[in-house]
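The complex appears here without one of its protein chains, the remainder shown in place.
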Amino acid sequence: MKMMNCPLNGLRNISEFVHGGEVKEMPDPNSCSDDAWAEYVFYTENGISVVTEWWLHAPSGYWFIAERHTGSDEILKTYDPSVLFNKRVEFSAPVTEGMA
Amino acid sequence: MSDVMKSTITPETYLVRSPLYRLHKAAGAHFDECSSAAQVTSYGDRSAVSTALIDLSVNHRFGVRGPNALAALAAAGLSVPDKPNQCVNSSNGETVLRLSNTECWVLGAMESGACSADSSAFADCYPVYCQDSHACLLLSGEHLPDIMAKLCGVDLSEHAFPKGAIAQTSVARINAIISHLPDREGTHFVILCDSAAAEYLWGCLLDAMGEFGGQAAGLDYLF
């Protein structure tokens, strides 16, 4: 079976992992346009190249980042998300009038 | 055990029950009270059994996660492993499993089944309620790596998976956390799995143990 190196758990069968999509920069949901949000949620590069993607190691519930070639399926690198994300993202809902 | 005892201690007497309690009852297991629940004490005479599968699901456990988790547990007097995927025993008999950089689960002492605290005691951590979400099984005795090799792709033999090691992986195609208990004579693997899949995994483990003479047992097997 194909294997992947989990930064937390080491080399494991690919069946232990779940693909989570391309790593993209999230626009501010409170201020961005509908188009920008749709672009973030639905639209993908989906090219033949090395892509930076989210992956989940399901048995440990651990999300990490992998660089993989979508043509050859070669996994070049895997690393902890703290390499790219080192601040907590706060989701503060905008105050809506009339809400108690 | 007298008939009177047998008829009074049943899993239904308690609110806390193992997801496997019906199965134990149907198999004629004997129960005794342990941490406010009915714990299986024996499955009949299994003293000669080489490998035993014991359900510890009613024992207490809790988890904490977040950047403060490790320090908070240490401040509460628990021993915390240095690295993820390791477990250590604390002086009070509890076992601390470090599952990631910032998450630990604490298993109650095996004999009493009790924990000295729970998630709510750690205000600046995220609580992880693993008591009801997970079942906790103990595999004890001989041939454990060989038995597990039938169900699991990770090498759990002594050199690759020594005492104190944890493997979070797939066992019989479901997710599980396997901990090789430290400081205890003999080989003991604690297996935590989704409680909804407990009955399935129980059956798979018994099936895998069969060729090695393994059987289901109760706490009596250990103490």
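Labels A and B are assigned to the chains in the order they are written; within every chain, residues are numbered from 1.
Convention: a residue touches a chain if its C-beta (ideal position, glycine included) is under 8 Å from a C-beta of that chain, and two chains touch if they have at least 3 such contacts.
One rule holds in what follows: contacts and distances are computed from a predicted model.
According to its UniProt record, the chain left out of view corresponds to "FAD-dependent oxidoreductase" among "Amino acid/amide ABC transporter membrane protein 2, HAAT family", "ATP-binding protein", "FAD-dependent oxidoreductase" or "4-hydroxybenzoyl-CoA reductase subunit gamma". Put simply, the missing chain touches A once the whole complex is considered.
The missing chain lies against subunit A, touching residues 1-2, 14-15, 18-19, 21, 34-35, 38-39, 41-48, 70-73.
The rule we apply is simple: only the chains that are shown with their structure count from here on.
Taking each chain's centre as the average of its CA atoms, subunit A and subunit B sit 33 Å apart. Of all residues in subunit A, those touching subunit B in their complex are 1, 8-9, 12-13, 15-16, 57-60, 62, 80.
By the touch criterion given at the top, residues 84-85, 99-101, 153-154, 167-170, 175-177 of subunit B touch subunit A in their complex.
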